[in-house]
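Below you'll find the structure I mean.
The complex is shown incomplete by one protein chain, all other protein chains being positioned as in the whole.
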């Protein structure tokens, strides 16, 4: 633990917070543990028997487990969903404390900006004309918020984020450090060997409950809007090009690149370093495995894809399994040809 | 449209601006449309018959089309190059308005800095000793401009860009948010299991009319200069290592990585997520398809490459088309061997 004893709670108090049933002796809990590291005085969760066995033998003082599990070695809290229950108590042991709801010194706010109640703004942030910031939103240092940007309630905008003119951001969004919302889309006309810039006059709309990692780049639309759907989560260093539309509750892992005008459905999982070319239409619930490349066209809902170029996951796995046989296969075919040729002569 | 009625023009006025011929009834135009979305009161362009058919049936009020096309359903403007003509009128309907040519408060400028006429600098930007900024250049918030940096005329440096000492940037360049020009090249000597830093004392030269996306990293040379040629356009999250030299009017798409001392010719297109190792020599007009990997050596002008490792585009396409047959091919060869062996016995 980076800051032990940040907080101390009774195990029975934790049981109440997560609507669970305490079995065994009540005790003090001063932190949390997981499968990677365990400490005395902490609570961990297990949602399968294998992990329960590991944690029962560890130094943790209590466990959160499913209602139908047995455990007599340590005090336990029985719940329906141990991981979900655990997620609710983590925050009580966090060393990260919020900043006061105040405007720090050295902030530049143009006169026509509208600030909600209880807004926090740290030093060296600029907020330009006609921008609107919702209630209880926290804006860290060195953030730039352009003209007519709208940011909803209860958002957290981390240090160094740049949000350019006309961007619209919903409520309960988190944007991590140095992310850029509103660079120009990458659009040129090639004429006589030169690249003539196509002005990008659209904007970006980020719906409620979106989380965006660090150093992500989302480009504004050529016309219309680039859209990130409600509840979608984007990891670090992802590139989202102009006019992309991402559906609700999707997961975009680190270093993915999505090219212009591609649309993504709801509840998709796009794994790390995937590349998707422009104008692809991807259905709901699609899973694309890491480092895959989508060349174009339409991807039906629920497909699972792998490889560059991407194919059906199982087909691609069979190809990968066959590849080590290829060098020998070339020799085997040459040998067969020789045998048949020898026989024919 | 994110901000409807930003501007209203007569169609005949647009025809004059783009040197086109109006056919049909003049009307008011208050915005633009494209193939993705159309609105009443807007103008769109079509440069082929298929798109013309789509747009004729849409709600757009007027079209920009080639001089040899026919259209009687809607008023049209006839021009030589509809896309180019269209690009010239987009900006009239843009909601993005320039900042006043002024130095905002909270700017740090050391005494020996030279500022041109009509320079705009937004709050919380630092400009260090002996830097020179050309006329009418716009520098957004939280930009860092190091010692002896030279930036030309009519440039736009977006928020959070960091330009370290000794960098030279030409005229009419655009650099998007949080891009870094001038990190150290990644150079070490490995000695007794440790990595000893090789000081990087070169600089970076960016020629005229270059546009660089957001969160791009361009490293300064070990010695000499890293060079981005005139008119070259670089998308977001691209890595350009020390001593790379990129020719004029090339296109580098998002998340490309180019390793040290590689040289690129003129009018190349390097697609998204391509990786190019160090010391490669690439000719003019080379096209490298998305996610390809260039392992080394020399690439002749006009080559089109695909794959990791990259091969000739057509050869690689044939390999990709054959791969799904590989798992079955292994079985077929085993069967053939069995048949021949059975017959021989």
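Going by the order they are written in, the chains are A and B; count residues from 1 in each one.
In the analysis below, a residue touches a chain if its C-beta (ideal position, glycine included) is under 8 Å from a C-beta of that chain, and two chains touch if they have at least 3 such contacts.
This structure is a prediction, so every number in the text was calculated from the model and none was measured.
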- prompt: For the full complex, which residue in A:56, A:113, A:159 or A:287 touches the chain that was left out?
  reply: A:159
Message: Given that one chain is not shown, which residue among B:13, B:26, B:81 or B:184 touches it?
response: B:184
Message: By the contact criterion defined above, which parts of subunit B meet the unshown chain? Give residue numbers in ascending order.
response: 106, 108, 124, 126, 142, 144, 147-148, 160, 162, 164-166, 178, 180, 182-184, 186, 188-189, 191, 193-199, 201-203, 215, 217, 219, 222-225, 237, 239, 241, 243, 255, 257, 259, 261, 273, 275, 277, 293, 308-309, 311, 315, 318-319, 321-323, 325-326, 329, 332-333, 336, 339-340
Query: List the subunit A residues touching the unshown chain?
result: 1-3, 32-34, 36-37, 81, 83-84, 87, 90-91, 93-97, 104-106, 122-124, 140-142, 158-160, 174, 176-178, 211, 213-215, 231-233, 235-237, 249, 251, 253-255, 266-267, 272-273, 290-291, 308, 320, 323-324, 326-327, 329-330, 333, 336-337, 340
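Methods note: only the chains that are shown with their structure count from here on.
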- prompt: So what's the Cα centroid distance for subunit A and subunit B, whole Å?
  reply: 26
